Structures are given as C-alpha cells and as structure tokens.
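One chain of protein is taken out of this complex; the other chains stay put.
Here is chain A:
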Amino acid sequence: MSSTSQKHRDFVAEPMGEKPVGTLAGIGDVLGKKLEEKGFDKAYVVLGQFLVLRKDEELFREWLKETCGANAKQSRDCAGCLREWCDAFL
C-alpha cells in the first residue's frame, strides 16, 4: 500500500467517468496541460490510448514520453494506475 500514492488509490477506487486527465497518477499540472493540448483532455481518452496499445505498459510509457515528455517515474505511475484500473473495472 505504501508504494502507491493517494492519487493512485483514489483513481483506482472507482470508475473514472468524466474525470479530467490530471487525476491520473503521475500526471500533474504541466503534463496535464500538454496532454490536453494534444487532445487528451479526459482520463478516458488516455485510457483509450492505453487500450489501443493493447495494454502494453512499456509501449504506453514510451508513448507518454513522446507525447508530453513524462519522465520515467511519471510514466511508470501513470501506466501502473491505468493497468490497475483496467484490472478492477474492465
């Protein structure tokens, strides 16, 4: 439990609905803005990208780095968060 942040736990606890992309673990204000500029304004759109990449975490992290310049930790947190959400709700 201690390895996951509060943001992660909050996100994974319930269906994401219309939550903004900033609620994803690892995605702060800066990254959130960059993603929104690219068109990924809601968390579910990022989820869509994750699913299109067949839930491959490595590829998703690569993509996240490409798209908004996330570092290793941020991309790892985001990918882990989405994966757990998928395990729970998908």
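In this section, a residue touches a chain if its C-beta (ideal position, glycine included) is under 8 Å from a C-beta of that chain, and two chains touch if they have at least 3 such contacts; residues count from 1.
Everything that follows uses one rule, which is that contacts and distances are computed from a predicted model.
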Protein that the absent chain corresponds to, by UniProt name, given "Two-component response regulator ARR22-like", "Palmitoyltransferase", "LEM domain-containing protein 2" or "AP-2 complex subunit alpha": "LEM domain-containing protein 2"
Absent chain, residues of chain A that touch it: 49, 51-54, 56, 58-59, 62-63, 66-67
